[in-house]
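Missing here: one protein chain of the complex. Every other protein chain is in place.
Our next item is subunit A:
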Amino acid sequence: MALRNVRHYPGFLAMTVACLVILYAPLLVVMAYSFNDSTSITNWGGVSLRWYTDVFTGPEAPRFKAAAWNSLTIAVIAATSATAIATAAALAMLRAGGFKGRSLTYALINLPLMVPEIVIAVASLIFFSMVGLTPGYLTILIAHITFCIPFAYLPIAARLQGIDGSFEQAARDLYASRAQSFFLILLPLMMPGVVSGYLLAFIISLDDFIITNFVKGAGMETLPTAIYGSVKQGIKPNIMAISTLMLGVSILFVTLSYLINRKGQKSL
């Protein structure tokens, strides 16, 4: 008897629908109600952009703007640093031959992905206070660079692994120095992985709440902590608008990361 397609198992449709609803219904509701003209968050009062206007010009606008600026600058610096460090790490792991402690290094690079975020958050807070760093912009930045590294590392290392060592050897053979062979040959070939890693790190930094909330100190806000702060005062429709905006940015970046990676895959 031929194997039956998974679609023919009993209950397949019901399960699929249940999963999709649980995953996406809340997001769809938030997106839809962000365009609600009513001040209530449950009653529909017609379509309008008033809550988007409110985000940019309303009473909470200065707070959101400052938080957005912090989020953006932290994400840019953290993603850039993490990408540079992850690229160096990938080169050491995959191009330096076998060295002592290679497996251990691999584990250390990727461990932050496995450690519960709350543990990292608490540990970071304790560490910063022990070394005498006042919680603020700098502590958020250091924490973000740290937890972004494994996210940047994964696509970069995956890409590098797919690049045959003979390209660099051919470059060296044709009189390129080590640096030239890296910048003229290997880096361009790694680029899709590097960009993809950068975008992933960027979005992870932009979205982070738990760790940021622990190490940010008083008066310093990023967008997620500012949203949380507002929600604690009671949910207003402007939160739905700002959440939808963030969702849009996230989807954009993840899609870009995916597309760049896929394009690169084809060109090798």
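Note that in this section a contact is a pair of C-beta atoms (placed from the backbone, for glycine too) under 8 Å apart; a residue touches a chain by one contact, two chains touch by 3 or more; residues count from 1.
One rule holds for everything that comes next: contacts and distances are computed from a predicted model.
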| item | value |
| --- | --- |
| Chain not present in the shown complex, as UniProt names it (candidates "Glutamyl-tRNA(Gln) amidotransferase subunit A", "Threonine/serine exporter family protein", "L-lactate dehydrogenase complex protein LldE" or "Spermidine/putrescine import ATP-binding protein PotA") | "Spermidine/putrescine import ATP-binding protein PotA" |
| Full-complex contact with the absent chain, from A:M15, A:I126 or A:A170 | A:A170 |
| Candidate in contact with the missing chain, chosen from A:S40, A:T134 or A:Q180 | A:Q180 |
| Per the touch definition above, residue among A:L125, A:L189, A:M220 or A:I260 touching the missing chain | A:L189 |
| Subunit A residues that touch the omitted chain in the full complex | 164, 166-167, 169-177, 180, 185, 188-189, 267-268 |
